[in-house]
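With one protein chain removed, the remaining protein chains of the complex are shown where they sit.
By letter and in written order, the chains are A and B; residue numbering begins at 1 in each of them.
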Amino acid sequence: MASSPLAPEISLNPLPQADGSCQYTCPTSRTTILTSVNGPLEVRPKDELPSHATIEVIVKPGIGVAGVRETRLSSLIHSTLQSLILTNHHPRTLIQIVAQIVQAEDHTSLPLLLTPLLNCTILSLLIAGIPMRTVGWSVHLAVVQGAKGIKGVEGQVFKLEGGGDDGMETEESEEVVVRNPNSEILSRAKSSHTLTFSKEGDILLIESLECSQGSGGESADGQGWDISDFLKLAEEGKRICCEEGVEIIREALADRKVF
Amino acid sequence: MAAKAPDRRRNNPPSHGTTPPVFLSSASSGAVKPKQSSRPPNEIRKIFLRTGLISSVTGSSFLEIAPLKLSISVLGPRPLPRTSSTPFAAQAILTTEVKFAPFASTVRRGYVRDSSERDLGSRLYQALVGAIRRELYPKSRIEVVVTILDSEDEGDDVNTVYMEEGKTTVETKFWDAGRSERALGVVLAGCITAASAALADAGIEMFDLVSGGVATSFVDEVGLKGKGVGDAVSNKLYVRDPAIAPPEGKVPLATCVLGYMAARDEISELWISGKVGTKNGTAEMDELVDEAIAAARSARGVLNEAAKERVQFIVDKTGTTEPLKEESTDVQMTG
């Protein structure tokens, strides 16, 4: 199985003025996210909810002005947090989350950004002391055919147990799963899976997509994956999130006694 | 061609910018002549009008006149927004918005409303605002949203290049000055008719239904050039609900569009463009307006039918004229 992967670099409270903040750097792709959480704040009358807190998520791009991709990212984070935060504890208030993409290999790639964004947001929510039902952790997995020759992924590659006919396949064409792929690996990958699980092992978010390159048309026929392969992958993702992910949170917050 | 900056709220095309396709046509074969309509000039095209197709808004209608297709929804009456600049309004505030779909005309339209769309919107406002009993809906707003899915416009002529003796020329063959006015006029008349159907569907009280009519006067091509304009009066041809292609050998003079309340015999909006002679007093203009009114009267018939159909539909569905009740058993709550 996978040996111990490189842990993400986490720096807590880099922004002392905010209620909670966190900077997170992905170990392989070096994607760096900075989030700040403020709340409960006064809410604009327009957005006020009578028995719940309003959650506002703003994703700011590393380069240029925000586009539809950033709006979609905030909407994905928003819907995940909606089920994590106990919004009924602070009715008629605002919980504001601002996530700034500091550094990224590819500023338009949703799979590369989503996992760091989610993990960073959850850590800063914990720092800010926002009441949550549980915590979650996100992991990004890429399925690559033939991992030979990929650099910088030591300890991040593993095989799925019983995936395919082991005896029939050669080393080159074998499908392997790479954790936290960088953009180089992602460009060779067949599919990308962003999986987020809660501490208890409930699925919070799935964002899995076929991502092989090509000029499309008939060459794309037959792409995709079988659902049973995905289920194995999801089990693996669940294990990583619930064991290693929770351990990372525990370590990061150890001396703060909030977890 | 490239825009200055990408749109923040939409997916953007490649940065190179794109151009609409331009057709190359050899002059010998000639461009396909626009089809001549076979209907008599005093008859309007068949109108398809259906109301109540959109369930999630108060009122809606869908109208189809040959190529023209438009969908209208009426939102409200609903309260003015809390942060409105007008904290109190004794009468309902009516807003009208007209937007062509990007694929509704020969040249692809932008996402932001352009001047002709805003112009159509304000003309539609004028046509409707007088008919609605706005004093019955204080402190509220009524929004009329028109989406034009398909329309008859200049056609491919505008982006066709003709080949003549090995050289290309951009001169269009079947061009006439009143074309875009006729195209917009037909759209506006359709908007007016469909909008009052949608308002009626929304149950908003009105003095009368407004129907739109459009008419164009034509003269003989030689008549305009050879003789004087004054002589042309006698052989004027009035066409109600004109198509884009002018009748054979005719040249358009003027186009009139109006919103007309038949039961009250009132004109709520009048728009005339083109050459209307003054030598014969006001007769020329009167004739044109009368023709447009006649067209509006024909459209009114369709409007009445659509309203009747809708009432019949509701009556059939519920057995009463009362609003629809899904389940008759009431739910009790105690404690």
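A few notes on this one:
By definition in this document, a residue touches a chain if its C-beta (ideal position, glycine included) is under 8 Å from a C-beta of that chain, and two chains touch if they have at least 3 such contacts.
The definition used in the following text is that contacts and distances are computed from a predicted model.
The chain not displayed here is annotated in its UniProt record as "Ribosomal RNA-processing protein 43", chosen from "E2 ubiquitin-conjugating enzyme", "Ribosomal RNA-processing protein 43", "GPI transamidase component PIG-T" or "LANO_0H21902g1_1".
Within the entire complex, contacts from the absent chain reach the displayed chains A, B.
Among A:Glu105, A:Glu174 or A:Glu244, the one in contact with the hidden chain is A:Glu105. Across the interface with the omitted chain, chain A contributes residues 61-72, 74-76, 79-80, 82-83, 101, 104-110, 134, 183-184, 187, 198, 202-228, 230-231, 234-235.
On the side of chain B, touch with the chain left out of the figure occurs at residues 5-25, 31-32, 53-58, 60, 67, 69, 71-75, 78, 97, 99, 101-106, 108, 111, 143, 145, 147, 149-153, 156, 160-161, 168, 325-335.
Heads up, the rule we're going with is that only the chains that are shown with their structure count from here on.
Centroids built from CA atoms put chain B at 50 Å from chain A. By the touch criterion stated above, chain B contacts chain A in their complex at residues 6, 8-11, 82-83.
Residues of chain A that touch chain B in their complex: 45-46, 65-68, 71.
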